[in-house]
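Note that one protein chain is taken out, while the other chains of the complex remain in position.
A and B are the chain letters, set down in written order, and residue numbers restart from 1 in every chain.
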Amino acid sequence: MQRIGVFVCHCGSNIAATVDVKKVVEMARLEPGVVHAEDYQYMCSEVGQAKIAAAIHEKHLTGVVVCSCSPRMHEATFRKAAEKAGLNPYMVEIANIREHCSWIHKNIEEATEKAVILARAAIAKVNLNAPLKAGESRVTKRALVIGGGIAGIQTALDIADAGYEVDIVEKTPSIGGRMSQLDKTFPTLDCSACILTPKMVEASAHEKINIYTYSEVEKVTGFVGDFTVDIRKKARSVDMTKCTGCGVCQEKCPSKKAPSEFNRGLNNRSAIYTPFAQAIPNVPVIDREHCIKFKTGKCGLCEKVCQAGAIDYTQKDEIITEKYGAIVVATGFDTIKLDKYDEYAYSQSKDVITSLELERIMNAAGPTKGHLERLSDGKPPKNMVFIQCVGSRCSDNRGKSYCSKICCMYTAKHAMLIRDKYPDVNVTVFYIDVRTPGKNFDEFYRRAVEDYGVNYIKGQVGKVAPQPNGQLLVQGVDLIDNKQILMEADMVVLATAIEPDPSVRKIATMLTASIDTNNFLTEAHAKLRPVESPTAGVFLSGVCQGPKDIPETVAQAGAAAVKAIGLLAKDKLMTNPCTAKSDELLCNGCSQCANVCPYGAISYETKLINDHGIREERRVAVVNNALCQGCGACTVTCPSGAMDLQGFSNRQILAEVDAICR
Amino acid sequence: MSITANEEFRPKIVAFCCNWCSYAGADLAGSSRLTYPADVKIIRVPCSCRVNPMFILRAFEKGADGVIMCGCHPGDCHYSTGNYYARRRMALLFSMLDYIGVEHGRTRVEWVSAAEGVKFSQTMNEFVAKITSLGKNVRLEDLRCRK
């Protein structure tokens, strides 16, 4: 039998004005198990807490009920006070007689009656409370960053600067990501490579950062503070330790028909390649699908020309297993496929391009060496049409329901750069809305209109029709003039919607991180925890969480790093002791609980069970306390009633129900 | 203990509120001083998916006149999917309650976020009015419990 002390708070007049606290004390005394009851002005004050401590010592209390404000307010305070006095903190329960009683009821009699019932329910619960101990789990002081774009690089740099080891896993042969493909960046028009390359170099030179390029995360097990991750290092066919990055192999490679991923397939690359000149590491990769040696066995030219002897055709995929305390997802984005938007003739004409392709065309290292020209005939364009919201803001099944956020700004940038460099090119932008929230963003867009004479038309394009003479006939509408427009263009640029990189789905599944209908990773709280995944120990950086421009991505990357550092700085993690617990005698190993567990906290073990003298091997559920967050989904699912939630057990809740209905 | 005709009927109502949204919503109703009848007594659970149908049946058995369960809005669950399970379980339970002898309106599921103090108090006012109009729940009560 418990020895319970009940402490009723006046909260000044907040409670005492509508609840007869003396009556509550008097009625509480009559409850089974109660050996002490008192009231005080402010229970949460030092004096009030001292009263609780004194009663615990003098009356040898085993349980405490505080009738006061919401447990969301002071539960932690009273639990700490009880712990100081030598009582298990989880033997304290709060009866909320302020927010749920005195503040909402005016009639003293009614409010007092309700307060008595609430106290009674809390007492009934404490009668069944058992001391709980928060578990501890170890923290591996190493972080994993998945994705080596600007988001991943920034997160890794920030974590590494705080003194923790960081590994970056990047699936392509070089870090740099989408930002390395951009020519200029808005709203200041810096050259993208000029600001990104130093960061790439810094990351690769950082003694705390280890970069796995051409690698993918294969398997994730474990939980916050103690993840075990298998990383597949794909066979590069080039020895990273020997290669000097001279580039001769790429020059001599006879197979030059592979579409360049970096240039969005606008030109070709050799079968042995580094994606771009500033690639880090500057070590090429042999694309085995296009390599003549791998296809026919006859070639081996790269091996012959390599002075360092770095070419190794026998290399195999390698699995590296590492332990991490925190994982940051920074998998970034890609543009959507345009096969459902045939009205824009993207597949029919080479001169209809996406904005990302235009970035490559404008870039000095791109397929046209930075000259603005038509890809069909190499002629400089005279009329260019930009179409906004291609695939964004669509509620049909063709596109994405969200706004891709960056298109308005990069289109203004493109338009401005073209008008600046080629003043005789007419630039027309068809827009639905121009969205420019951000520092100096609207000013930037207005400059495009006012200073650079870009023709913005409120309306959409219905159809782009390639003409026999190579021109593109654009049929659009000007909603302000209420006129249909037919114009000829030399190039059409589509502001294509962005979507999370397809690889994120697999990663989210491995991490049990939740994902929304658009494949963006969900944050733990839309407003208050924007860089954390609901899965403990997993953090979000960059566009994998939602569309973002570079400044926002960098800001979020820093925020994710801080959250990861906050985790890594701890030696041990206290786990929530209110976790599910399975009664091995009742469990029949049916797996129902594991199916509903959102955290993958339940596994099965075959154990020798002594069931009232019968010893037999049974498959029983085992809850991992470090993973379990205590939602209780499993407890209700369990058909045999074996699963229960500590701190909110079936018996406790039933006792509360009984006390309320008595 | 008998109900006389002239005694005003005060229903016993049990409310299960999830810790992260609805309980906080109830707190907000309190701090915003939005009144609702004292007949509602709230039990805090970590998540609406912790509410075992057994708890609701037990409440009716012990003489509750109405039971309401509140959780986070679909999609907003702190544990990502808990309220979806709760929703299904309650749909199934409620479909059987009539058969057991509990009228349809005596149970309710409502999604109340931490920011919806107004909705919480409105919901409770409505629910109490509904239960009051239905009158005392007698059919499931186990008379042996009375003594």
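Points to keep in mind about this one:
In this section, contacts are C-beta pairs under 8 Å (C-beta built on N, C-alpha and C of every residue); 3 or more make two chains touch, one makes a residue touch a chain.
The rule is short, and it goes like this: contacts and distances are computed from a predicted model.
Taking the options "Electron transfer flavoprotein small subunit", "Alternative cytochrome c oxidase, subunit CoxO", "4Fe-4S dicluster domain-containing protein" or "Branched-chain amino acid ABC transporter permease" in turn, only "4Fe-4S dicluster domain-containing protein" matches the UniProt protein name of the chain that is not displayed.
Note that the absent chain touches A when the full complex is taken as a whole. Only one of the listed residues, A:T221, A:T321 or A:Q484, touches the absent chain: A:Q484. Among A:I195, A:C394 or A:V449, the one in contact with the hidden chain is A:C394. Contact between chain A and the absent chain runs through residues 343, 389, 393-396, 398-399, 432, 458-463, 475-477, 479, 482, 484-485.
The rule is short, and it goes like this: only the chains that are shown with their structure count from here on.
For this pair, chain A with chain B, the centres built from the Cα atoms lie 35 Å apart.
Partner chain A is touched in their complex by these residues of chain B: 12, 14, 19, 23-24, 26-27, 29-31, 33-36, 38, 41-47, 49-55, 58-59, 62-64, 78-82, 85, 89, 121. Contact residues on chain A toward chain B in their complex (touch as defined above): 70-73, 96, 98-101, 103-107, 110-111, 113-114, 117-118, 121, 514, 522, 534, 578, 596, 598, 629-633, 635-637, 645, 648, 650, 653-654, 656-658, 660-662.
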